[in-house]
Every structure is written in C-alpha cells, then in structure tokens.
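In this view, the complex is presented without one of its protein chains, the others remaining in place.
Chain IDs A, B and C follow the sequence of writing; residue 1 opens each chain.
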Amino acid sequence: MPNTGLWMIGARGGVATTAIVGLAALRRELIPPIGLVSDLEPFRSINLAGWDQLVIGGHEIRTASLASQALLLADSSRAIDRRIVEQCRPDLDETDLEIRPGTVRNGGTAIESVADPGFPIPSRTVLETVRQIQADWSGFCVRKNLQRMVVVNVASTEPRNTSGEPLPDTWTAMESRLDDPGFSLPPSVVYALAAIDAGHSYVNFTPSTGSDLPALRELALARGVCHVGRDAKTGETLLKSVLAPMFAHRNLDVMSWVGHNIIGNMDGQVLNDPANKATKVASKDHLLREILGYSPQSHVSIEYIRSLGDWKTAWDHIHFRGFLGTPMTMQFTWQGCDSILAAPLVLDLARFTELAARRGEAGEMGWLSCFFKSPQGTDEHDFSKQFAMLCDWARQPEHAPRTI
Amino acid sequence: MPNTGLWMIGARGGVATTAIVGLAALRRELIPPIGLVSDLEPFRSINLAGWDQLVIGGHEIRTASLASQALLLADSSRAIDRRIVEQCRPDLDETDLEIRPGTVRNGGTAIESVADPGFPIPSRTVLETVRQIQADWSGFCVRKNLQRMVVVNVASTEPRNTSGEPLPDTWTAMESRLDDPGFSLPPSVVYALAAIDAGHSYVNFTPSTGSDLPALRELALARGVCHVGRDAKTGETLLKSVLAPMFAHRNLDVMSWVGHNIIGNMDGQVLNDPANKATKVASKDHLLREILGYSPQSHVSIEYIRSLGDWKTAWDHIHFRGFLGTPMTMQFTWQGCDSILAAPLVLDLARFTELAARRGEAGEMGWLSCFFKSPQGTDEHDFSKQFAMLCDWARQPEHAPRTI
Amino acid sequence: MPNTGLWMIGARGGVATTAIVGLAALRRELIPPIGLVSDLEPFRSINLAGWDQLVIGGHEIRTASLASQALLLADSSRAIDRRIVEQCRPDLDETDLEIRPGTVRNGGTAIESVADPGFPIPSRTVLETVRQIQADWSGFCVRKNLQRMVVVNVASTEPRNTSGEPLPDTWTAMESRLDDPGFSLPPSVVYALAAIDAGHSYVNFTPSTGSDLPALRELALARGVCHVGRDAKTGETLLKSVLAPMFAHRNLDVMSWVGHNIIGNMDGQVLNDPANKATKVASKDHLLREILGYSPQSHVSIEYIRSLGDWKTAWDHIHFRGFLGTPMTMQFTWQGCDSILAAPLVLDLARFTELAARRGEAGEMGWLSCFFKSPQGTDEHDFSKQFAMLCDWARQPEHAPRTI
Partner (left out) sequence: MPNTGLWMIGARGGVATTAIVGLAALRRELIPPIGLVSDLEPFRSINLAGWDQLVIGGHEIRTASLASQALLLADSSRAIDRRIVEQCRPDLDETDLEIRPGTVRNGGTAIESVADPGFPIPSRTVLETVRQIQADWSGFCVRKNLQRMVVVNVASTEPRNTSGEPLPDTWTAMESRLDDPGFSLPPSVVYALAAIDAGHSYVNFTPSTGSDLPALRELALARGVCHVGRDAKTGETLLKSVLAPMFAHRNLDVMSWVGHNIIGNMDGQVLNDPANKATKVASKDHLLREILGYSPQSHVSIEYIRSLGDWKTAWDHIHFRGFLGTPMTMQFTWQGCDSILAAPLVLDLARFTELAARRGEAGEMGWLSCFFKSPQGTDEHDFSKQFAMLCDWARQPEHAPRTI
C-alpha cells in the first residue's frame, strides 16, 4: 500500500506536536498503542494504514521547531516523558522541513497575536490563498510520493462570526466571489475549500466552521471527497455524551448541568478572547437537549488559567430529581492533558478517513460522530450509539479482512 | 385486566416503604412519574400493568408501621416530602394489614439484631417455613382476588456464606433435604424457592443469593416461572457500567479504580457487619474486568456513617493512562438517596416481570440486566447495551400495542 | 436588662426569615444553639442579650408573609424542617406586624424587579426617606419599649455604582445634599445613614456599601454609634480565609485559585444581574493577596442555578507549587444552605454589637472581622487571627462575668 499524507493545519500546536511525537514513538515501538481507538479489536482486522505509512506535513503560523514545542510539553506541562521526545528528535526535525507558513487572514485578533511576525502568508484574495495552499500540498505529495492525503484542522478556535455578511449558500455563489479582494472567509473554511477542491479528505478537529457549510457539502459531493467535523470531544463533552443517556434511561429529571473548564495552554489563551470562546461554548452546550429531549438549565464556562499548562480540569455539577421529586447530585472532575487526549484521535481520524477515501466513499462521514462534539452528518449524540455506528461501518463487507 | 400482587420481602425497609408511598402518590397523581424506567417512551405502548392494578403485601421482621417508617424517611433523612406521606397515609395503613412476619432463620447476626423480638416466624424445617410463606401468599391472593403475583426481595443483605456445606446442586437433591431439621438455607433462598415452587415470579433486588442457584434455575424452568436478580444498581456500580465502556472505547488504560461508599441507613448498618459486607463488595467489583477485558487494581469500600441517614455518597477515583503513557484522573461523587433511587426500580421490575409472566415467558430474564449489578441470564455489563436489550424485548411483536 | 430591637432591612428574605424562625425556635427550646458563635464557650460568660430579649422588626419590599416565606424554605429548598416552622408560626405572624415597606430608590433594576408593586415607600428626597425610616424605628421602639436597637442590612446586593458622581467625602458635604431632589444614595447607604444619625448601631451583612464611607464613619464617631460590615462570610470566602494561611505558613506557592459558585435563591437571582454581581465578586476576591502577600491568578464566578433553591455549592481549585517546583492540587466543594449558614450570624452580630453599644463603644468594630469578607476597621483576613481578635475583645475586663 502506498503512503498517505497527514497534513495538519496548526502543525506546531500542542495537539499536532503530540500526534507527531506519538506517531514517531509508535514507529520506533517506544510506546504501546494506548489511547488509539483505531487500534481496538473491531478495527484491527480492517485494512487501515500502518503507522509507517503516514507521512506528516502541515501549515503553521509560528516558527519554533517541533522539538522545542515538544520539550515545552515535556518540561513545563509534564505532559510527555522527556526521554521519548529526545529519542524521537530526528523524526521531529525531519517533519519540520515539511511545515509551511499558514494563513491567519480573518482569524481574529487572538489568533493573529500568537502568530510570529512575518511568518504567515500575506493576505490576498481568497483564491490566491487557496492556490498557494494547494501548491504547498502538490509539492508535498510529489516529494513524498503520496497517492492520498488527509487534511486535519488542529488550529486554534476562530471567532464565531468573522464578518457581518452571511457566507454564500451554494458553491456557485461562493466560487464567484473567490477572486473578489473584498470577499473573505474564515481560515478554517479556506483550508477546507482548498482541500475539498483539490480532492483531499478533510477533517475538522476544532469548533471552527471548516467544511460545515452548504456550499462545501455540495462541493465535497461534486468532487467525491470525504469530510467530517467538528470539535473533537476529549473531556467534559465526551462525558456528557456518556452520562446524559444514563439519566435519560433511568428517567431521572436533570434540572441543571453546570460545567466549568479551566485550561492553561494556547488553546485556552485563544479561548480567553470572548469572540473565540463563544464558538467553543456553543459547541459544548447543545447535546443535552438532543439526548434528554428537554433542556435543563445549563451553564458552560472555559477559563484560561496559566499555571495549568497543557492540563485541563472540568468540574461538572449535575442536579437531578428522582422519584417523589427528591433532588440529588452527581459531580465529576476530569483532570486530563489536552494534547494527550486529543492527539491519538487525530491519528485515528486520519486512518479511518483514508480508508473511507480509498474505498470511494464521499460526503460527510456521520459514522465518525463518536469523535465529535457537533458531529456532521448525523444528529446522534449518545456516545455508545455513536461508537456502535463506527463498529457497524467497520463491519461492512468491504472492510472485512481480505483472504489471500 | 385483573390486579397483580407485588409482594415485598422486607416490606417496611427504606426501599419498600418508599415504593409503597410512591405507588400511592402515583395513584393519587401527587407526583409525576420521574425515576420510573417503565414510564419511558419505549415502554408506554406495551401493555404494562397500571399503577392502580398493583396490590401490595409483604413479609417483614419489624413491627413499626409503614407510616412511621415513611415519616422517618421524611424527617430524619429529608428523603421524602412529609406532605406526600401525610396525604398517602390511608394507603399506608391499609397496606400494613397485608404485612406478615418474615423469617430470619440463618440470616446472620446483623439481620437478627434488627428484628423485633418475637416478631419473625419461628425457625422450623425449611419446608415448614416455605409452607407458611406460601400460605401467607395464598391468603393474600384470595383476599385481593389476584391472578398473578411478583415476589421482590428488598430485605437487608445476608452474609456471603451462612453454612459450611455447599448448597445442593440440583432441585432433586435440594428437595430431598427440605424437611430435614438439620438442613438450612439462607432466607433469600427460602423465599425464592417458595415463590418459584408456588408459581410466582421472583425478583432479587439484593446481593443475597435468592434464585441464583442451579437448583432453583432448574425449578423455575420446571414450573414455568420468570425470575431475575441480583443487586439493583443505583449508584456507583451503575456509573461504573456507564463509564467503563467509555474508557474501553477510547482505548484508555484504566490502571486503578477506587470506590468508597458511605451510607447511613439500615442497609449500611447491616453491611457494617463484615460478613454481610463481603456479599455486597463482591457484587460491585467484578464488572470492570468484564467490560474492560482486563483487571485494573480496584478497591471498593462501604462504610456505615450514621449521620447520612438514607443518603449515600460514593467517591470514585479512576486513574488511567492515555497516549504516550501519560497518567490522568477522573473522579466523581454521587450523592443519592438510597431508597429514592431504588424504589421506582422495584415498581419497574414488578411491571416488566408481570408482563413477561402474562406472556408465558419462563426462566432467567437476562433482558432486565440494566437493573442489576450481577445480572442473571447474561454476561453483559455495559449499561447502554443492557438498556438496548430491554428495548429489544419491548419491541417484540407480542408487546406491540393492541389495535381494537 | 431591657429588651433590644433587632431591625432587619430585607426582613422577609431568606436570611432574615431563617433568623426569625431560628430565634423563635431557640426561645421555644425546639433546637440546640448550633451555628451560633455567640454561644461558644468564650462568650457564654460575658453579658450578651438573651434570646428572649431580642425583639424583631424590619423593612421589606415584598408583601408575602414570613410564614409563607419560611414554608417555601422548608418545602422547596428542604432548608428548614417544616415542623419547626409550624410550631413557630404564631411568632412569625406577630413579627409580620412589625415589618414596614422599605425603599428601593436607586437599588438597581434587578432589585426593583423583585419588589411587589406599590409596596416600597415612594421615592422622594433622601432626607424624606431617612425621616420616614427613622419614624418607623421610633414607633417600633416606643411600642416595644426598647432602649437600644441594632439595624442589620440583609437585603439583596446592590449594583456597584448607582450613579455617575462620586459620593460626598465628608458628612458636612453629604448632609447638605440630603434634601436635594436631584441627589441620591444607594439604599444601603440611606439605611446606614438613618441608623447612625438616629443613634442605632448598624451592621452591614451584605456587599453593598452601607456605612463603609468616610462621611458615615465620621458621623458614627460624632454620634457615638457602633457599626461594622461588610459581606458576611459563610462559604467559599470563609474557607479561603482559613486555607490561604495554611499555604502561606507552609511556603507553598499558590499559582492559581479558581472558585465557582452556584446558587438558586433570590440572592443568586439578583446577583445574576452583572451590575450586582460585580459588587459581590469584588468582595470575594481580594483577600488572597492580603493573606499570601502576592496575587496568584484568581477567578471567581457566581451563577444563578434555579434548581438549587436556597442551596449553594462552591467548587474551588487551588493549584500550587511545592518543593522543587512540583505542581499539586487541592479542590474542595462546599454544599451549604445559604440562609442556614448566614442566619445565626445575624443573631450573633446583633448580640455582640448590642453589648458593645451598651458598653459605650463607638466607630467601626474591627474585632468582628471574623464574620466578614471585607471587614471594616481592620486589614486582617486570616480567619484564626480574626477569631482571636473576637476572643480578645471578650476577655477585656469590662466583659468579665459580674460577681454579685
């Protein structure tokens, strides 16, 4: 099987860096495959790409090396064992060569402020930006001899609305504006458009818009491209999608569900900007209604607490009524390392998506909903049912182990 | 549809008292059906018995009235709204007339110590006890004109091993010993045997042995009787069966799972006896292996803390490794009211079991596993899959709504 | 000893209602003196007013009876045992007769919105309002034959700044504006001014301004009146003032202290208005710097969660570095009943203040700092040192038990 490209938007952020270190460590057999969904039993016998078949590239707006980012995660956050980073250093340095300047045009001031001066590609028309991005990909595919590539957005969350005017509803309407210097799109949409237009699969790991637009859904079907999003669930929302069904199945009346999240990495810093935070909170807050069938009072906060580094803590307080109206309480805390929880899912999504593309599937991959807070292509939010959808997909005859 | 008997062993304990108050309140439309699984949408259109078709009776070893027990739950534990108890008082007084002295023979010293002197029926041979119990039931069914009855064990937990010798493996072997004065059985087994032998459905809500014996499984099939157990899950174990699948489906490596339970009601007091506690802890501790496929270090404690009354708090600490081996932590607390959580499930189990019996089913009802810590008739411990089993059962054609 | 008046601003709020029920229950010996600081050993032998020497009156902007408010606390919030309310009902009805319409002029829209229409006294000049308030007090003192009265503000929190212009700095400047119809003062200041001017002791239980102004400090000394405030500490801030010294005394470096508060009573509802919330958060947030000597990153939130009723839960996450820079974490939850925690302190403060007034003390009572988040008259925030100040005050010779 030929190699597959895994191209990350935000390639030196915590999630991407950890995915890159982890992939290197898996190849060198330094670590067991813990945290990787695609290594679970139901998926071992379908023909997913091997660790040594994934080739990494990416766009980024900061210049620091991958190794320095990885050591920061090791030393400041105690997120990664320093010895692993040291052993994988050659792989990190090699990957650095395939990281290109990205775009921040229209990404909001919080994102612009973390960009290294002069590094991002200058803003021109959307079309020029798209063509530059696609040129980066063409070069990468040629150099690495890749037949297929998956683009994954792991960049910081964009503000919710970046311009006053609504985005065009159809691909025709959108396409006609692309070379208008007065027209702009959020960066996540620009990358999604570029990927789908060029025939690359697209995965949106963040709450930003990405491909979740009628115009891009249309384009994806026209081009025969797989895509999915958005906002990987790795903590509080994952737990909501696991616990809310329990309350529903026991007919317990959830009166209020309060969730407070504190986090100290760059993701948290960007979310500290109210515009960017609104995008995230919206993504975390709607599934209760969809699982419970009613809307308990809910409150979600995210605060940037520097000292936590890459760690996040969620505290949730669930107030519910049982039989005879008696109020009771469940509380949980989730103390996780953001990059560690997210990174393996990037590798999983790349593998599942690559196989779907290889099999000729196209459009939104709703069967990947167990990975997302706001899954495209399905309304299912119950985690166990979402996971069953993934297993069902894997059990389809075309995924069966090949007999020789 | 004729009325159905719901006979509770331990009829004035917290769970039974709350179920009786709750049933009265449902009939009087004082409360909405919160906490009742059988009132959920998938089960509304099958032909379950209505609230006014259930007639209560029971065995008990204490003499205090139901109303006084209910007021204790209202005033000492703030578990039930006192106004509801006051409004339902006539129903409680009427039910008191159908509560008969129970047996404690062989139930362990902790249980014997809470019995009122002179109240339990005297110990004779097992057969005599069985016949006395069955006579109580016959009288009840005649007086109340009942066609069918479900016996539910909600008595305190028995010690794990009440005698040195193993229980007989077959019904033939067991039957031959029943009139031997030197032969004894744990009370939960005596009641289960009496129920099954008399053709009444049997539900074991507790960790005691009940019908979970080869001899009684054999008898149930011979008599065409439905039965199920054991140990209703209403808190920590329910959460384990909901959360453990999440760790499994994300391939997170659970290194240790520590659960500490504190409780202040009579159930807690009886469990304070190490012999009785061992039965309970065993029931709470095995599902991790069955869900995860491996055995993390686990620790479960239950402590009797007087001041909590009918309330219980579970604190669980789950230590797991993610990608790159990084350790992370989830903790939860569950602050629930024991009787409030358990009581509606008694009504649910009675309704589901009655319908199964009416339809002619027999043997262990594995499809009720979502209610139990150690479900009989199935090895499934994943709560969402267990709930799906219940829904599947309800969807069977014979449960479809009848057209007129 | 003659009787003493205890006049509450906000006399039918949760705190006042609970204090009134509690005082009645103490007099009727229905409850032990739990929660009352003034009943502790060091204060039993000084000559504090007895429970039957306190006579209650108050101002209020809502018309519902005390008994109905108390039953709401009993039934909706399970805060008070309903049987106690029923037994104390005659006292509540009698106290209702001494509750007069209050002022909301300038209290902000959140407070105005909870007032019953037509009930508050109409807005005129500040002076007229002051004279009306003082007339209410004169009548009360005459009717009840009181020699001394303590006014306690237990009304909802006001917005931080109610007008653009700064308040006058001196009593002379303030006095000259009182009959100017264009001049206004926050209600808490109006009541404080009225009390001090009339020679009544004044206690500000809330974060509102009250007597904490140079002009009123001046007036208090001129009139020889005791006063103190502000913002009784009963939960999260109490714990901060207890725990922060521990971190300081162990030289542990507090990097961040995050506190999230959820509450469901009217206090929470009023605090849901951002203007009113700002007053409260400011009051909760400054003591860390004063105890630790540096300012860790801190975050305090208060959210109104209806279902909690009179209950509040604080979750605090304290992230600190120890030896060798290793980060560690303490978390706590405080699940308290707001009115239950606060009400006894109202009675304590009335008793301590009355004795100070009887002894001829005047000005700010810094020795009562252990009761307050932002204590007037001292900068001490360490709870143990604050409590020692109270004990020292009680040990002064003039408080010694009188020999006969």
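As a convention for this text, a residue touches a chain if its C-beta (ideal position, glycine included) is under 8 Å from a C-beta of that chain, and two chains touch if they have at least 3 such contacts.
This one's a predicted model, so the numbers in the text were calculated from it and none came from an experiment.
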(message) Need the list of shown chains touched by the one chain that isn't shown.
(response) A, B, C
(request) Determine which one of C:P117, C:P166, C:G325 or C:P397 touches the chain that has been left out. (result) C:G325
(request) May I ask which residue of B:R223, B:H317 or B:K385 touches the chain that does not appear here? (result) B:H317
(message) Residue by residue, what part of chain A touches the chain that was omitted?
(response) 75, 78, 81-83, 333
(request) Just the residue numbers, please: which parts of chain C touch the chain that's not shown? (result) 18, 21-22, 25, 31-37, 39-40, 79-81, 84, 238-239, 242-243, 245-246, 248-253, 321-326, 328-337, 340-341, 343-344, 370, 382-385, 387
(request) Go through chain B and note every residue touching the omitted chain. (result) 78, 255-256, 258, 260, 262, 297, 299, 301, 303, 305-308, 313, 315, 317, 319, 327, 329, 331, 333, 335
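We adopt the following convention: only the chains that are shown with their structure count from here on.
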(request) Would you mind naming the chains that touch chain A and likewise touch chain C? (result) B
(request) With chain centres taken as the means of their Cα atoms, state the distance from chain B to chain C in Å. (result) 49
(message) Suppose each chain is reduced to the average of its Cα coordinates; what separation in Å results between chain A and chain B?
(response) 44
(request) Give me the residues of chain A that touch two or more other chains. (result) 329, 331, 333, 335
